[in-house]
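Excluded from the complex is one protein chain; the other protein chains are retained at their positions.
A and B label the chains in the order they appear, each numbered from 1.
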């Protein structure tokens, strides 16, 4: 942002001050308050005095251990096997609920890997948080690029000079106009396992070959189903941002490209895309932030289930802070989320800067 | 350029429209479902959800759900509240955020880059996580009004408006847009002796139609769909907005037809706002022809 413009401290502050003051008062101050809460045992509702607990909330959330389990042996000294021939292992609860191992009390299996006959069981104090973390990151990694690309495709499509194109622009934008809570309610009908629209549609299109799927009730399909709906709902939002970028590209550049006989791809590659540089940064960052904040869809459609397959960080922050009255636990999740996204965006910025 | 025969051209045009229409169907079907359902009695509405009848105004179609919805809740009041709060916030937001964006892009001032980074970092803070601290804050803030100085902002319009005026996303939109505007225009105006405010108001703002429209619609959506915040800061019906009003329809046995009617009604203002902006937006593009 180097410029020939001279320094103008007074004007700069005068222009920026109202916005900065408002953001500082209504976002930054409450956020620091939330950060302070994460270091205490503060409850939403309680007559008990608040105590400073240091990093206890963070330890409770993040601690992870690995147990190495050897298979059980039968009386003959051979490895005990179940009906399928897989080795039988002692139950994790025999360790986590054993008074001899107080350090594992309250921990639970997150996942396990096998090497030979040994099972390595990763146990965590807060398995739900861990799953929420993984789901949130998965959601961001899938949704951000997909939604960004689809939105650009749509923006190019509705940027054509065709009669009635504004109608299509409005139609593609419609899902955004309807609140996400409402959209989630509607999609519960669509995803319904018994006689839902999607199942009926797919079975109609495949002439009955398609087996009905319990979209939101199956741990394998629940998160993808929510991803699909989220992309559908928000793609119009980003289409509009792309569109405003596209429309600032001068028509004379396109004319020049046409005169030089550039192909469609070349025009996109050398005229459109460079012209969208600022917009692309904007869209990418906004999509990432929105994806990390995934909440309403989960709240209305699955409440984190089935089997924690759709737990997300913000949903857990709200569930704990309000539902379970554990405001310090909710604040701890928010702080972790904040630090995580901040790190990502700093790395992202460094990478893009080096390339530029 | 190769000549295109008229038939060929017509065919390509038809394909283009076919693609556009196909995509349009994907985007519009749940909304058609919403509107059609609002016209049907509950039993039929639910029975229809499993077939294409869900998208057609067939069977026992009437406006009964609308009449009943009006009896259940003061819908006019809710819409009025939402429109008032949303409208004021959007206008103030556009003004204050575009000024901040202007300062971040065109002006050199001490602390600028650091503050911009801090502002952008607030993008990451989900509102749900700061709602309670913010509630405690606004319940202690003073206000000067007709009755002199009062403490606490609860149960008012201002508590629904002021905390939401400035946000990082809108500032960011303006920053990215202003970066793309030709700097020569500003420098030329500066050389001619214009003040910064004149440059902002007479040079930059007239070129900002597209971003103003985008920012306005995005802010409008955020504000119109407010739920958690008004829920915790407003205890009187007279200040309740539309999304809190939606809760009036979720009784133990949900009247789905009325829910759909209410949803249809509260969606209309947003759609109208978007379409109105869309026109202004196109017009502003046509008149400026920005960018080199």
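We take it that a contact is a pair of C-beta atoms (placed from the backbone, for glycine too) under 8 Å apart; a residue touches a chain by one contact, two chains touch by 3 or more.
Please note the rule applied: contacts and distances are computed from a predicted model.
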Which of "PRC-barrel domain-containing protein", "Succinate dehydrogenase / fumarate reductase cytochrome b subunit", "Extracellular solute-binding protein" or "[NiFe]-hydrogenase III apoprotein small subunit" matches, in UniProt, the chain that is not displayed | "Extracellular solute-binding protein"
Which one, A:145, A:219 or A:274, makes contact with the chain that was left out?
-> A:219
Of B:16, B:53 or B:72, which residue touches the hidden chain?
-> B:72
Logged for subunit A, residues touching the omitted partner chain are 41, 43-48, 91-93, 96-97, 105-106, 108-109, 127, 188-189, 191-194, 196, 214-217, 219, 303-308, 319, 322-326
Absent-chain interface as seen on subunit B, which is shown = 42-43, 46-47, 49, 71-73, 132, 135-136, 139, 152, 154, 231-233, 235-237, 244-245, 247-254, 256
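Just so we're on the same page, only the chains that are shown with their structure count from here on.
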What does subunit B use to touch subunit A in their complex?
-> 1, 13, 16-17, 19-20, 23-24, 26-28, 30-31, 33-34, 49-51, 54, 96-97, 99-100, 102-110, 112-113, 115, 118-126, 128-130, 132-134, 136-137, 162-169, 171-173, 176-177, 179-180, 183, 186-187, 190, 196, 200, 210-211, 213-214, 217-218, 221, 224-225, 227, 243, 246, 259, 263, 267, 270-271, 274-275, 278-279, 282, 285, 289-292
Mind listing the subunit A positions that touch subunit B in their complex?
-> 1, 3-9, 11-16, 18-20, 22-23, 25-31, 33-34, 37, 44, 154, 157-158, 160, 162, 165-166, 168-183, 185-187, 189-190, 192, 195-197, 200, 232, 236-237, 240-241, 244-245, 247-252, 258, 261, 275, 278-279, 281-282, 285-286, 289, 292-293, 295, 314, 317-318, 321, 327, 330-331, 333-334, 337-338, 341-342, 345
